[in-house]
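Shown here: the complex without one of its protein chains, the others still in place.
Naming follows writing order (A, B, C, D and E), and every chain is counted from residue 1.
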Amino acid sequence: MRPSGRQPAEIRPLSIEAGFTRHAEGSCLIRMGDTHVLCTASVEPSVPRWIKGSGLGWVTAEYGMLPRATHTRGRREAAAGKQSGRTQEIQRLIGRALRAGTDRSALGERQITVDCDVLQADGGTRCASIAGGWVALRLAVNGLMASGELPHDPLGTPVTALSCGIYRGTPVADLDYPEDSEADVDGNFVLQGEDLIELQMSAEGKTFTRAELDALLDMALAGGRDLTQAQLAAVS
Amino acid sequence: MRPSGRQPAEIRPLSIEAGFTRHAEGSCLIRMGDTHVLCTASVEPSVPRWIKGSGLGWVTAEYGMLPRATHTRGRREAAAGKQSGRTQEIQRLIGRALRAGTDRSALGERQITVDCDVLQADGGTRCASIAGGWVALRLAVNGLMASGELPHDPLGTPVTALSCGIYRGTPVADLDYPEDSEADVDGNFVLQGEDLIELQMSAEGKTFTRAELDALLDMALAGGRDLTQAQLAAVS
Amino acid sequence: MRPSGRQPAEIRPLSIEAGFTRHAEGSCLIRMGDTHVLCTASVEPSVPRWIKGSGLGWVTAEYGMLPRATHTRGRREAAAGKQSGRTQEIQRLIGRALRAGTDRSALGERQITVDCDVLQADGGTRCASIAGGWVALRLAVNGLMASGELPHDPLGTPVTALSCGIYRGTPVADLDYPEDSEADVDGNFVLQGEDLIELQMSAEGKTFTRAELDALLDMALAGGRDLTQAQLAAVS
Amino acid sequence: MRPSGRQPAEIRPLSIEAGFTRHAEGSCLIRMGDTHVLCTASVEPSVPRWIKGSGLGWVTAEYGMLPRATHTRGRREAAAGKQSGRTQEIQRLIGRALRAGTDRSALGERQITVDCDVLQADGGTRCASIAGGWVALRLAVNGLMASGELPHDPLGTPVTALSCGIYRGTPVADLDYPEDSEADVDGNFVLQGEDLIELQMSAEGKTFTRAELDALLDMALAGGRDLTQAQLAAVS
Amino acid sequence: MRPSGRQPAEIRPLSIEAGFTRHAEGSCLIRMGDTHVLCTASVEPSVPRWIKGSGLGWVTAEYGMLPRATHTRGRREAAAGKQSGRTQEIQRLIGRALRAGTDRSALGERQITVDCDVLQADGGTRCASIAGGWVALRLAVNGLMASGELPHDPLGTPVTALSCGIYRGTPVADLDYPEDSEADVDGNFVLQGEDLIELQMSAEGKTFTRAELDALLDMALAGGRDLTQAQLAAVS
Partner (left out) sequence: MRPSGRQPAEIRPLSIEAGFTRHAEGSCLIRMGDTHVLCTASVEPSVPRWIKGSGLGWVTAEYGMLPRATHTRGRREAAAGKQSGRTQEIQRLIGRALRAGTDRSALGERQITVDCDVLQADGGTRCASIAGGWVALRLAVNGLMASGELPHDPLGTPVTALSCGIYRGTPVADLDYPEDSEADVDGNFVLQGEDLIELQMSAEGKTFTRAELDALLDMALAGGRDLTQAQLAAVS
């Protein structure tokens, strides 16, 4: 029995509010249950030095969590003077995920930075950031296409992500914090349609079997279809 | 003529959404026109070392601005590895303002940290932070009183704040970003009812007269009454 | 009764020793009672990137306090690895104050950096820094004019500053440390002749009235006249 | 055809020199082809604050790369003033992997820190660090058991790791740098016998299929058996 | 011929103004020609953790240079966020030198921190810091003895220091900046009477002979006698 009363494969109520802030070229507030992430996409006309002249664009991401997004207040990273290893690991993941879903040649020599700031956390913030980040990216690209700056669409099927894990012996989708903090095995599945972009799976202080990997992957692909629908609805 | 078409003494549309996030003991999203600040108040059972044993409580504040709260994306302070001088100056101001409106003896030996994070900026973010921060503080204190932890209310009349300045020769209240970036004289007035808690007034590359100070102070006290009403409505 | 025996409006003995160090283009050691600040002005031929090509000059300031300038030794900021929020707030104030008194167009595209280092502290170090900083700036500008590099004088009436506050119920001028640490209301008034450049007034854990503001402003303008005379004498 | 002439499933020549340094409680120099990592295990009598009194031990890891371990000299992280996101991500992975293979209750309240320093790099440094790190850990635990400090062995089947990826359309095991820098899909498989501890798989700017995941997992499990034999031989 | 016209063995005019600042337990402004260093000694009742309970005291030093002590303005270390390698090397030297001249057992479990801040630099700042630092230390110890806190004097013959080098083929004492920046061989001699505490000698891009070492040591011992006299005079 899940603490929330959900069925094993049931994901949380999902809402995506496009255009939540007005200055960014693309933005949304994504809510997966009690996990709320504000995502913005900022277009800049130049690319990092190492790809200048290549004709390719760049998509990158930064991630943050407001100090009191969590049950107890965490230290503000700007005050601590550095981003934690966890923060850096997550923002590198978001950036790789969104780049994998972008035709960098069609994007041309411009950079889009996706900022994902967690206003409230209840598990699964990195997956919500990827799903919401894609929406913000899509909206920013729509603007570039509408203004004629981009002749070809660099984006295709939405990039989405879902966490699945084994909670008290049962595979479950879209873990919330009470489940996540207790799960034996935990995986993050970054998907584009029926294919995978990234898979991270780990056991906390134990091992997992190939059969468990398969079960979670089945569940992730199913949930990913629902997420994809919601992303497409938000940007239509 | 103001860019927004407002009358000189007219403040922007104001909304305060109490309880915007669920983990913090008190929270609100304050919107002064297009300036939106998420304020949370976190209660901790212990005080800074230097007042331990004094019987007095402590109220402090931290301030941040999301990278794309502004027209062009700013560098994330956590990535830069430090808070800017501007950020520190603002959060010190917010902390002093809220402490001035708190009976630290009635609060007892506990600390309340008010986090003010700007989701969208259009001028006046420090004033919105003070006004919204007081609301979050009030809600957190309400909780402590409801649970019987606090026998006496440490808060009284709301602490509020308003920026007033001289824009193209005319004194105006509640400057938005287009006005703020062009104003000759700019002041921040932190108020509690008809009294002052803090006054910061400066001229950009010029001087100002005592008469100008008086005119802006009149305007600030008038606008402060409206803000105070909105704060009280939000917490009732 | 003031701890020093001074009259309420009486400022401390003031001395300004111009040319205290030999390498800087302008320098002085200003002593306001037991507060001693070494101020130097350094001329550099180029301006910050964001005003290049504008024809305007730049004046900026840095502030520091030697570890044992105070009653108990403070931590050296270079060893701590960063400047405190207080330091940054003060040096931003000094910079704004001196820029407000400078015709940046007449200065042309050069930068003058004013360093204010407190050798001994007894209250009012930011005001002494502004007054002494202006003297160093004036001497550096004199050099540029003497060498023919500057055809028009970018400086006019001295920029000066004085702290005034309410100590045990009485408005007093030029607070020393024992007064400052106990004052109910404390203000810093940056002046140029009879006009104001900046006004910062705050109450420690309480409020203040408009009448108190007026009384302190009267006192500041009076004291400012004496400071201005001393500055002019030091550079003549 | 692989640049090294190896068969697709063929791993590189492997050597593990136990006891490479004398001060550490356990140490080895592991060489997987031209990737050479010095691993040391340091036993400390106390655990991190957050598990004090729990009766559980802790295993953690730090990772570093000498500046000229690589083809072109990289900046020394100690000089840069921080560990890169990549470094932190790797050392968090090594720590999780070794903890998963340790019975923390049998270890008791002590901490073992495993340092993995890359003397020479040619791809697969994180996998070599995990395999060599386990050897160092095993040797340190052997010492604790020999001295009677540990009654029960907290370690079982070796924790090992192997990278597998898709290089020019073919699944290959144990990628060297020329392969790694060009691979379409790249995975790191942390194994304990036939079970998994962690799986990280990502595509560089594209997607991968479930069938590809399966093929690489087959290959990893096969290679893991050889690594396990070498680890056991080194500590016997 | 020396740029200053001095004889080879002639040291610069020396003045030591004891009690230059009032808060420190001991202080002086030492002037060796145009090198001016403000030295303060601060007594603290506790020692570093690693000698607690040993009955021994500790003497340490910190060194800094005001940004415009030099011909061209240097970056403020507090703003740069760290002390340079040169600064750390110098302050470690000063600390070792003063500790070597202190009976740490007679000092008892207290720490004296000597701050040496260069107000104006013209070569030889580390030597001036040691000589002036000893004077500040002596004055602080005098205070502890006068108040009865120290029964036995932990100090003896003054610790002093002098730079000597080979300038255009000639051994010279007490190099000023024009000499120092051009010298082939440069040494710092820390002395106590006729004995040595520390000797640092290096050649810039060449070698030096044992005979040259001997010649400079002769010169250093001679100059050290003059410095010692001046130190004793300043504290008498």
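Everything that follows uses one rule, which is that contacts are C-beta pairs under 8 Å (C-beta built on N, C-alpha and C of every residue); 3 or more make two chains touch, one makes a residue touch a chain.
Not measured: the values here are computed from a predicted model.
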| Which of these touches the unseen chain: D:Lys52, D:Lys82, D:Lys206 or D:Arg225? | D:Lys82
| field | Which residue of E:Ile51, E:Leu199 or E:Ala222 touches the chain not shown here | value | E:Leu199
| query | Among the options E:Ala100, E:Met145 or E:Ala222, which residue touches the chain absent from this view? | reply | E:Ala100
| note | On subunit D, the omitted chain is touched by residues 21-24, 27, 34, 36, 38, 40, 42, 44, 62, 64, 66-73, 76-83, 87, 113, 115, 117, 119-121
| remark: Even though one chain is not shown, subunit E touches it at residues 82-83, 85-86, 88-89, 91-92, 96, 99-100, 104, 192, 195-210, 213, 217
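Note that only the chains that are shown with their structure count from here on.
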| note | Between subunit A and subunit E, the Cα-mean centres are separated in Å by 59
| When the C-alpha atoms of subunit A and subunit C are each averaged to a single point, how far apart are the two points in Å? | 51
| said: Multi-chain contacts only, two chains or more: what residues does subunit B have there? | reply: 81-83
